[in-house]
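Omission of a single protein chain aside, the complex is shown with its protein chains in their original locations.
Here the chain labels run A and B in written order, and each chain numbers its own residues starting at 1.
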Amino acid sequence: MDLPNAETLVAHLADRIAPHVGAESALVGIHTGGAWLAQRLHQRLGMATPLGTLDISFYRDDFSRIGLHPQVKPSDIPFAVEGRDIILVDDVLYTGRTIRAAMNELFDYGRPSAIRLAVLIDRGGRELPVCPDFVGERIALPRHQNIQLTLEAGHGFVLSLQSPSAQVDA
Amino acid sequence: MRNNPQINQHGELNHLLTLEGLPREILLHILDTAASFVGVAEREVKKVPLLRGKAIFNLFFEPSTRTRTTFEIAAKRLSADVLNLNIGASSQSKGETVLDTVDNLSAMHADMFIVRHAQSGAAHLIAQHVAPHIHVINAGDGRHAHPTQGLLDMYTIRHYKPDFGGLRVAIVGDLMHSRVARSEIHALNILGTREVRVIAPKTLIPSGVEGLGVQVYHNMAAGLAGVDVVIMLRLQHERMKGAILPSAQEYFKYYGLTPEKLAFCSHDAIVMHPGPMNRGVEIDSSVADGAQSVILPQVTFGIAVRMAVMSILASSGS
Partner (left out) sequence: MKLVIKGGRLIDPKHGRDAVTDVYIASGKIAALGAAPAGFIAQRMIDATGLVVCPGFVDLSARLREPGLEYKATLESELEAAMAGGVTSLVCPPDTDPPLDEPGLVEMLKHRARSLNKARVFPLGALTQKLEGRELTEMAELSDAGCIGFSQADAALTDTMTLMRALQYAATFGFAVWLRPQDVFLSRHGVAHDGEVATRLGLPGIPSCAETVALSTILLLARETGARIHLCRLSTAAGIGMVRVAKEQGLAVTCDVGMHHVHLSESDIGFFDSNCRLVPPLRAEADRAAIRAGLADGTIDAVCSDHSPVDDDAKQVPFGEAEPGATGLELLLPLSLQWAREAHLPLDRALARITHEPARLLGIAGGELGVGSPADVCVFDPDAHWRVDRKSLYSQGKNTPFLGARMQGRVCCTLVDGHVVFDRPHGREARKQATT
């Protein structure tokens, strides 16, 4: 399958978000791919509020099944969440479980006035009622396939399809 | 040495009984995970749903409100259900053995036991006895180990002095009876600390302690010279006078940490104490409350470290 150029998608996504960014808007990226993407968007959009990142390891619904992620990173929300208009950023949207966990974690910081969702790729396969507000591109993928965003020196963002055996979950 | 009983067949930490022989990667993983938990306490909602529905029993055969409370807070911030049992008075006097108590609580579907006991090895005994899905954390057994205290001390040192390879650390006081000191010594050596010193009169130094990887000093001026971290140990009241020490006053004069003695250390040395402190016995108030003291941050980090240990144990075997 031919995958779209990730850098082009990032530019499209930024263009779609731009009209909706206000003074109270803040970007929050989900570790790891979403955090990279959010950082790029944060630059492109020239946002005043500092960038936030979330590691949703402590909020996952599959902890009792697969345990703690081996490399947990601290979540970092350097602004008050209360009343904020938050744009949550992730690289790939699949089942929706990560977004559910991220929203739960955000609410433990305070009550935002709105949360909107921006993703680079919506690959379908939702298991929860989660719908993105801003999408780079929609690609229908069979369950056994996995799409991943990587950051490569000299090439920037690159999308790749992964062999099913290497995947843990999405 | 026989197989490490706290590591399961997949190399995961299944119980935390001692820091001795703990692989360096596991120790660092605990500290790294703790770093993620430190921020949780600063949020609007100071808890995460990680251990929702898990039953954690604080099994204290020896009373200790402080330690029990820190474990309780840690468990609650992980959304676990915590039950506190102070066994000292009730069961033991009725002739119930440690393992009877554990069997009873296991039947109530416990997921984790936090054990404090006056006898060295009590946590090992319980860990060997419980069903495989139950995890045991040693919250202090006799003179043997207090691994979470050792870990939080490592977290604190790393926070202020990240390079263990360049550090000189001195542990001062009642090494003989201190489980905290033993856990610290193991952890410091696992992390490659340049020099670990112990300082105390000969009556408070256990025999063969050099074998644990420390240098023994009996004099504060020599022992503190150039050290980057000073850890003061608590002196139990019953040992302040008698056949081990003549008096608390003489002890303070020769081994208490005063500003004058602190001046022997490196100028930016940090001062630690596992608490609770005996002011004027092992440490002078002006040092305990001074600029170089990190005694209160130790307490804060202690919660995060215990949250990390609980969540790592709970995820082993899954």
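Just so it is clear, contacts are C-beta pairs under 8 Å (C-beta built on N, C-alpha and C of every residue); 3 or more make two chains touch, one makes a residue touch a chain.
In this text, all values refer to a predicted model and were calculated from it rather than measured experimentally.
Colleague: Of the chains that are displayed, which are in contact with the missing one across the whole complex?
Modeller: B
Colleague: If I consider the whole complex, including the chain that's not displayed, which of B:P206, B:G280, B:P297 or B:G317 touches that chain?
Modeller: Of the listed residues, the one touching the omitted chain is B:P206.
Colleague: Consider the whole complex, including the chain that is not shown, and state which of B:H29, B:K54, B:R68 or B:H124 touches that chain.
Modeller: The one listed residue touching the chain not shown is B:H124.
Colleague: Please identify which residue in B:G39, B:G88 or B:G142 touches the non-displayed chain.
Modeller: If we include the chain that is not displayed, B:G142 is the one touching it.
Colleague: Need a quick check: the contact residues on chain B for the chain that isn't drawn.
Modeller: So the residues of chain B touching the unseen chain are 1-2, 5, 20, 97-99, 117, 119-122, 124-125, 129, 141-145, 179, 182, 206-209, 211-212.
As a working rule, only the chains that are shown with their structure count from here on.
Colleague: Over in the complex, which chain A residues touch chain B? Could you list them?
Modeller: For this pair, the touching residues of chain A are 55, 57-59, 63-68, 70-76, 81-82, 104-105, 107-110.
Colleague: Across the complex, what residues on chain B touch chain A?
Modeller: Listed in rising order, the residues of chain B that touch chain A are 29, 32-33, 35-40, 43-45, 47-50, 311-312, 314-316, 318.
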